[in-house]
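A single protein chain has been omitted; all remaining protein chains appear in their positions.
Order of writing sets the labels: A, B and C. Residues in every chain begin at 1.
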Amino acid sequence: MASGKPIEVGIVGGTGYTGVELLRILALHPGVHIRAVTSRADAGRPVADLYPNLRGYVDAVFSEPAAEDLGACDVVFFATPNGIAMKSAPVLLEQGVVVIDLSADFRLKDADEWARWYGEPHACPELLDEAVYGLPEIRRDSIRSARLIANPGCYPTAVQLGLMPLLENRLVVTDRLIADVKSGVSGAGRKAEMPLLMSETGESFKAYAVAGHRHWPEIVQGLVQMAGEPVGLTFVPHLLPMIRGIHATLYAAVIDEPGDVQQLYEQRYRDEPFVDVLPPGSHPDTRNVRGSNRCQIAVFEPQGSGQIVVLSVIDNLVKGAAGQAVQNMNLRFGFEETTGLQAIGLYP
Amino acid sequence: MASGKPIEVGIVGGTGYTGVELLRILALHPGVHIRAVTSRADAGRPVADLYPNLRGYVDAVFSEPAAEDLGACDVVFFATPNGIAMKSAPVLLEQGVVVIDLSADFRLKDADEWARWYGEPHACPELLDEAVYGLPEIRRDSIRSARLIANPGCYPTAVQLGLMPLLENRLVVTDRLIADVKSGVSGAGRKAEMPLLMSETGESFKAYAVAGHRHWPEIVQGLVQMAGEPVGLTFVPHLLPMIRGIHATLYAAVIDEPGDVQQLYEQRYRDEPFVDVLPPGSHPDTRNVRGSNRCQIAVFEPQGSGQIVVLSVIDNLVKGAAGQAVQNMNLRFGFEETTGLQAIGLYP
Amino acid sequence: MASGKPIEVGIVGGTGYTGVELLRILALHPGVHIRAVTSRADAGRPVADLYPNLRGYVDAVFSEPAAEDLGACDVVFFATPNGIAMKSAPVLLEQGVVVIDLSADFRLKDADEWARWYGEPHACPELLDEAVYGLPEIRRDSIRSARLIANPGCYPTAVQLGLMPLLENRLVVTDRLIADVKSGVSGAGRKAEMPLLMSETGESFKAYAVAGHRHWPEIVQGLVQMAGEPVGLTFVPHLLPMIRGIHATLYAAVIDEPGDVQQLYEQRYRDEPFVDVLPPGSHPDTRNVRGSNRCQIAVFEPQGSGQIVVLSVIDNLVKGAAGQAVQNMNLRFGFEETTGLQAIGLYP
Partner (left out) sequence: MASGKPIEVGIVGGTGYTGVELLRILALHPGVHIRAVTSRADAGRPVADLYPNLRGYVDAVFSEPAAEDLGACDVVFFATPNGIAMKSAPVLLEQGVVVIDLSADFRLKDADEWARWYGEPHACPELLDEAVYGLPEIRRDSIRSARLIANPGCYPTAVQLGLMPLLENRLVVTDRLIADVKSGVSGAGRKAEMPLLMSETGESFKAYAVAGHRHWPEIVQGLVQMAGEPVGLTFVPHLLPMIRGIHATLYAAVIDEPGDVQQLYEQRYRDEPFVDVLPPGSHPDTRNVRGSNRCQIAVFEPQGSGQIVVLSVIDNLVKGAAGQAVQNMNLRFGFEETTGLQAIGLYP
């Protein structure tokens, strides 16, 4: 399918930041045709009206979700708030459509845990088991044949890629991992809410949700699978006075002398097109990956207190959302994995 | 030449922001091979060491300018401070190399005026007449056959594209034009200077060089050619607390009832791939064109005081520098004009 | 009254940025007692809960406007959206309370013009004539005895102070004045609106309301009074990617040889405690006045096209709102004019 007729793509909830980012990427993807972009709030309005950066690249008009025959698409992306995809996905799956959900609806395997963190019962718990968690670096083969792909959260992507080599190789104490993570404000989405105003978030910095954040169970679930044992994680998210970018600073206590950790990371990610392990002593800037689908990682061996420190950066809207979703689509439909995702980080 | 063997490209002065931006664009251009990137200060250092966003895309190592046989290139870009290109270009031109100069050395036609504004005599005044001012929207045909292309300044690009339709059609009073122009700090280049520190330019805004700025004579020269008569211009540049983007707010008093100015702009730029006239009532954000080679323009007909107001935005490093240089290269070497320049503005 | 018992102060609408800024200033003012701070939305909540910077300085709890005996105050500030003060002021005035309105309700003298720009009939047109426009630099004496003070808008303050000496001395052509004005986002207030999000306004710049802005008639009204003749003004506001600060760049064509304009400005403002004319050649940064009640002005005599260029900066929340309101209160109640307003601009 990688050559020949383009695949038909639908996007549900195209007005948020992950939606417009999907459009920015897919508009230049040689193998897709954007068939429908739905938005209840902006139905009838040309996409490029709302997003003038897309003028001339995207001709689509936002449509009512109901008005579209999404069942005729090959793949439908959900770039919707949590709780929407789980209501629509079952019908689409029955119609043979591949569903890639950028929300949290299919990320957790345990329906009760989902209900606890998201405040309502899950609408189709029977699909949770089938859903493939779309982190290609650990689940590439399953993604190639998935019907339903749960695209990972932005924080979970940065944290899991950062800790994966340590956990897979059982080098660190797993019951007291620490993830101190910082995100640009676009990670909070495009919502008219007071705390997201420039006057509230500019020139200031704070932690939030220290008592508990929805990405915590998603990260723990992933780390447990890597480690093959229970995991204790303290996860503290922070809001950066900037727009794009996540920086995870990860702390893990070594069990014994850990060996050459740098080399371990380089080997683990040698064949990964979107994970770039920096040379020893480097500190990745989030801007290195701005607008790109890359994760850059640096690893520092223990200072005084026996902690390995890992630095992991992504663009929350690309590798943390829309870019990873397209990477998953590429895998699923037999495109070259990097198709449409070659953009280089915008510096400065 | 557009198909077949890639052309050989040299970049002199690759460590500044226009240099790295050239690399970001050329690294994905299908028709070029980057043969040499010179930098006196960083010779011997891999380019991607200095610019980690280019890791895996650019293998080049910075080299001493003298050490390179730039004469074997098809085209050499000068991304150097003013005063360098004029000393090296003559030799390269004799060797049959096309020179695209991103500095100011060949922009002014009058050597005395050049000397007045740049503080030293011009090194090769005999080339000023031949040099083609590389603004494709007004000089496309000359560019196609030029040996020496003077790539326009960032402010001059935004201002000239904004005023061109008015002046070509003699709709406005030309002796009191006003250009109130605002630039992100990357326009000042990558120089370790106090006024460019984040602590100095962040969260603050100011005008500078109100008494006179080097882009003034360049703009005036261009406007005079469009208008076919003398031009009086007040030009006030300002520094924005952000990195990329120029916004020109232009004021011109109408002579008579000006007719449908919106339509005039749309027609003038209908076939231009990189000038986008927005619908009536729009206000372009600089972010619409961040990382893209586009100029977006909006035009407002007179309010009370008989002034047409034009808003014109570009990314100073792309359409205002490296992107326009590649556009010129494409024209000169028979590539599709948009090759390598398809990137969509990064929003948000 | 300047010594002895503090005056009783009420603030209506204390949850916006001008409200919290009033509190920040008044909390350290030695001559006032904050008796009531009302807010319909946050009634019952301690002020310092919402604004943790005020913890320990302001003990007040937001109250329902209706629940307060504002009539027992000496002065009531309205820091409300437009259209509120005009409904409540008459009753307070009857009770002998001095009203200082930071909204636009009493700024225009012409009730029809008010209705045209603000979209509803004025509720008490009979008070418009009595209301004193609270720009101390031109109306100090009237303020000292006013019952009702219309505190000027932020843009109008910067523009009027910038042009005043030119107009009072009839040095410039008045029918084609240009004010190109840039504001930090706090000028738009504390409202949960999409265009004010950090992701929308950060790292970007744009003009807005080019077709017409509510501050235009206010500015024109003021300029006409200074000039003593009709005035034509083109006014273009822009949104800066920063929080506090306004920078007005003003263009006025000279009539004849204007003489020593620098000296004219220095003399005009010699005795003004809050207007600071910079030495020739200076360019004021908005940060110079961040958090301070100052206006800094620089003036440049004509370049080529016969335009005087004036640069005028203020902090939109201080001299452009709350600080000027306290300056007016000081004048009205016989305090030293600078009481509580000594803060020095926060640099860097």
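We adopt the following convention: a residue touches a chain if its C-beta (ideal position, glycine included) is under 8 Å from a C-beta of that chain, and two chains touch if they have at least 3 such contacts.
Remember, predicted model here, so these are calculated numbers, not experimental data.
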{"item": "Identified contact with the non-displayed chain, of A:Leu28, A:Val61 or A:Val309", "value": "A:Val309"}
{"item": "Touch with the omitted chain, as defined above, among C:Tyr17, C:Tyr155 or C:Tyr251", "value": "C:Tyr17"}
{"item": "Residue among C:Ser103, C:Thr157, C:Ser186 or C:Ser312 touching the omitted chain", "value": "C:Ser186"}
{"item": "Where the missing chain touches chain C, by residue", "value": "17, 20, 24, 27-28, 51-57, 186, 190, 202-203, 243-244, 276, 278, 282, 284-285, 287-292, 296, 342-348"}
{"item": "Interface with the undisplayed chain - residues on chain B", "value": "17, 185-186, 190-194, 196-203, 241-243"}
{"item": "Contact footprint on chain A, counting only the chain that is left out", "value": "175-178, 180, 182, 199-200, 202-208, 210-212, 232-236, 238, 240-245, 247, 249, 251, 253, 281, 283-287, 290, 298, 300, 303-307, 309, 311, 313, 348"}
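One rule holds for everything that comes next: only the chains that are shown with their structure count from here on.
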{"item": "Identifier of the chain whose CA centre is least distant from the whole-structure CA centre", "value": "B"}
{"item": "C-alpha-based rotation, chain B on chain C, 0 to 180 degrees, nearest 5", "value": "180"}
{"item": "Most widely separated chain from chain C, with each centre as the mean of CA atoms", "value": "A"}
{"item": "Separation of chain B from chain C, taking each centre as the mean of its C-alpha atoms, in whole Å", "value": "39"}
{"item": "Gap in Å, rounded to a whole number, between the CA centres of chain C and chain A", "value": "45"}
{"item": "For chain A, residues that touch 2 or more chains besides their own", "value": "17, 186, 190, 202-203, 243"}
